[in-house]
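Shown here: the complex without one of its protein chains, the others still in place.
First chain written, first letter: the chains are A, B and C, and each begins at residue 1.
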Amino acid sequence: MKVGIINVTGYAGMELARILRRHPEVEIASATGRSLAGRRLGEVFPHLSECDIEITSDITESVDFVFSALPHAASAERLEPFIAQGVKTVDVSADFRLKDLDEYTYWYKIDHPCPQFMETAVYGLPELHRDEIAQTRLVGNPGCYPSAAVLALAPAVQAGIIEPDIVVDAKSGVSGAGRGGSVALNFSEVNENFKAYNLDGHRHHPEIVQELDAIGQSDGLRLTFLTHLAPMTRGILVSCYAPLKPGALPSGEAGKDSVREIYQSRYADEPFANVVPLPPQTKHTSGNNDCAIHATIDLRADRLIAIACLDNLVKGAAGAAVQNMNVMCGFDETAGLDQLALYP
Amino acid sequence: MKVGIINVTGYAGMELARILRRHPEVEIASATGRSLAGRRLGEVFPHLSECDIEITSDITESVDFVFSALPHAASAERLEPFIAQGVKTVDVSADFRLKDLDEYTYWYKIDHPCPQFMETAVYGLPELHRDEIAQTRLVGNPGCYPSAAVLALAPAVQAGIIEPDIVVDAKSGVSGAGRGGSVALNFSEVNENFKAYNLDGHRHHPEIVQELDAIGQSDGLRLTFLTHLAPMTRGILVSCYAPLKPGALPSGEAGKDSVREIYQSRYADEPFANVVPLPPQTKHTSGNNDCAIHATIDLRADRLIAIACLDNLVKGAAGAAVQNMNVMCGFDETAGLDQLALYP
Amino acid sequence: MKVGIINVTGYAGMELARILRRHPEVEIASATGRSLAGRRLGEVFPHLSECDIEITSDITESVDFVFSALPHAASAERLEPFIAQGVKTVDVSADFRLKDLDEYTYWYKIDHPCPQFMETAVYGLPELHRDEIAQTRLVGNPGCYPSAAVLALAPAVQAGIIEPDIVVDAKSGVSGAGRGGSVALNFSEVNENFKAYNLDGHRHHPEIVQELDAIGQSDGLRLTFLTHLAPMTRGILVSCYAPLKPGALPSGEAGKDSVREIYQSRYADEPFANVVPLPPQTKHTSGNNDCAIHATIDLRADRLIAIACLDNLVKGAAGAAVQNMNVMCGFDETAGLDQLALYP
Partner (left out) sequence: MKVGIINVTGYAGMELARILRRHPEVEIASATGRSLAGRRLGEVFPHLSECDIEITSDITESVDFVFSALPHAASAERLEPFIAQGVKTVDVSADFRLKDLDEYTYWYKIDHPCPQFMETAVYGLPELHRDEIAQTRLVGNPGCYPSAAVLALAPAVQAGIIEPDIVVDAKSGVSGAGRGGSVALNFSEVNENFKAYNLDGHRHHPEIVQELDAIGQSDGLRLTFLTHLAPMTRGILVSCYAPLKPGALPSGEAGKDSVREIYQSRYADEPFANVVPLPPQTKHTSGNNDCAIHATIDLRADRLIAIACLDNLVKGAAGAAVQNMNVMCGFDETAGLDQLALYP
């Protein structure tokens, strides 16, 4: 199958190229990148040296599948003709994640470039929407933070064991901010430093609410979602907190066991959502498509603690996009995604 | 004034030496360290090369003030004779922080080596206990996490604007784990990695409860305190969350202003508790004794967000110990502590 | 083919497991590790969670191929019975690298545990010894530093364009020091730090001399080899300097072109020795088996500058070991080694 990558020159795009290059079912037929158009992909990015194709301004080949790794708005605009022609697409940007156009406008502060496709788009978390993904031509790939937060919380929300009053304290590596050049991303500013940012709200907030509200038993999730920048390149870890619903679980250690069973059973058949016995570490998922999840109870406060981590560029972006492609195209869901994490 | 440092060879001890070396009122007269006894301090630690004293097994000189940077239990044991003789002491370990002996026994799983002094000891957070510190001979220096968490939350608790239902999500650099050699602290294991630890409870938990309960209007704080390890050497950042008490604050942006004023007014005269207008970054306190604090409201969830950061080895350990000494001895509280943060 | 890994619990052993797990021709049948014997491999190392075998004290299965990732001396001892039985083996330790027993004794300060096999062992750098490797049953896998240094210098030495008077300034990430627990490897000691070490000589010195002397036109290489520790987990970069032989190359830019051609032509058919047009970066080889090499001339000083970098745990250890196995067993030399570098 011939695939095209729009904007191969950002981190998500590069990572798509890295993963697709080893995918048994596809060939990268075309890859775009405005500022580097005309140069060879493998020359610009030495780790892709064997990808001997030219970066172009537009998708030049006829392709069967398109990934867009452009920023929002630009992404939907460039994808529109492909969607209209019926080419299957995964949009890694935020353009097709939200169901509610007003929410999109509120958070992204622009008019959506092609709202006509918002309804047909499917939110690309196979762990929640596998069947719909298998039948759609347009997937909105989840944000990196929501991928972790929703997977961390979905079992508890679905099982109805927590109050709809959640704190998600999220920590991300720097690559989540993209391959840009700004003082704030300068190594000297970030290294040996830790900070919270976006205290008035992060654009990934409505995704988490949308997905958890859809599976929960009550509307109107009261969510505090605070993001932090950690001095590392890859990795997201979310620590989620919510009061237990009184009486929903046995008390004491038995409650912990019960939580563990709820989580294990929920994800028993999932190839990339792994419930792990010990608190996970971001480096355990470095370079692979796993989301590692651990849930327990703070018995002193009767509060659920659910932790999830993943590689923001893989399960949080390019890997999830390939997983979605696999589901959309009927390939083995794990095709191209079998790399073990690089540790240490 | 002649001071002695017990266990100068750990990070807190080394940091005490670094700070005291530039203190205008004191001289380091004696410094102990079992494994390195017999060697020159400046030879073992090149950054202290001008400290030309011998590391000994015991405090050898007659001293007017003693710091202990030993681990708990060992610390109280070694301090006991000094306390008994009426020498002023600051214990950097956990031995004299808790008022409740049962709590100590529960969390540290040992019998307290000299419980007779627990009651007379003062919890060494001058921002809460300045007057008592000025009059005691024995200070239990706060843990690094509680220093940040209590300073982040005290104004809100005292003002009665939050429910006693708090989540403290804490992130620490690696030096908090000490100058040990273990696989878990090996650079290769920690770098590019982020993890939560001690999900069943951290020993600093009861300190936070003790201090906040003492100033709050209700007993029985429901606290979830979760600690994380970040890939950096120095720095602690705590993100604290609590539901606002209904009606306690004006709604909307005015509520945020109100929170800001409560915090600014609470710490207006504090030299080392700085309420900052933007979310603080750990590196802004690297090497100095500041605790930078920022509080706001998540208007979507009616929840207080209070963030504090500090250098775990300075305001979280050695700097606070020197601040306590200054208060105990009637020196200028900032003496020896005027170093600006090293940034970047 | 059934393979066994002796000492799977160090970094080289773990990395062997990671690579072999995806090797199309082999199955990990047995893996040893004294301190963790009895536990499941995937339980101890979460990134290997799908490796569902038990760690044992000794190789328990009948295997067709054995890797040893033990430290020197212990390695030869444990390999001896396998070698004697004719099982093919790659020793990742230093025991079978040196041809000269006296050199071994001098540098490692012990008697060699089974000197009878030293002569039959082949130095496992396929780029220099492919044919011998294909015919031997025992390969001594090169040290991480020599892999880089020899590949960086071999073309110049073979072409006779430099004087036998070489400086190799080598920089390594911390994982080269192994999965140990010592204060010197503590994150807090290594991060934001850079140092030289082993100024009186590093054990990898004689390997470099042995290999370069064997291909050079003069004996008695005058080599200065200085190692440094860089604050990163993976990666080695060597910067090599040698005076040009007068008249051996055209002057000026033409000389640079000539050097480039010598290098490109030397490694034209090599899958893992890549001559790159720009100075290489360690992260361009992170997690893969490439050695990236760049050579040029300092025209001001008529000196060759040759730079090489590689991932010390892959091409510098486990990847090279698998490459050697592939050659020894007649597999495709790149089998199991096709992973692209993880960047960024």
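The criterion applied here is as follows: a contact is a pair of C-beta atoms (placed from the backbone, for glycine too) under 8 Å apart; a residue touches a chain by one contact, two chains touch by 3 or more.
Just so we're clear, the structure is a prediction, and the values are computed from it rather than from any experiment.
If you put the hidden chain back, the residue from C:H47, C:H72, C:H112 or C:R234 that touches it is C:R234. Which of C:S62, C:Q116 or C:T224 touches the hidden chain is settled by the complete complex: it is C:T224. Listed by residue number, the positions of chain A touching the unshown chain are 11, 173-175, 179-192, 231-233.
Although one chain is not drawn, its touching partners on chain B can still be listed: residues 11, 14, 18, 21-22, 43, 45-50, 175, 179, 191-192, 233-234, 274, 276-278, 280-281, 283-288, 292, 338-344. For chain C, the list of residues touching the undisplayed chain reads 165, 167, 169, 171, 173, 188-189, 191-197, 199-201, 205, 222-224, 226, 228, 230-235, 237, 239, 241, 243, 279-283, 286, 294, 296, 298, 300-303, 305, 307, 309, 344.
Simple rule for what comes next: only the chains that are shown with their structure count from here on.
Chain centre most remote from that of chain C: B (centre = mean of CA atoms). Averaging Cα coordinates per chain and for the whole protein, the chain whose average falls nearest the overall one is A.
Taken over every residue number at the interface, the positions common to chain A and chain B amount to over half, indicating a same-residue contact. For chain A, residues touching at least two other chains, in rising order: 191-192, 233-234, 280-281, 283, 286, 344.
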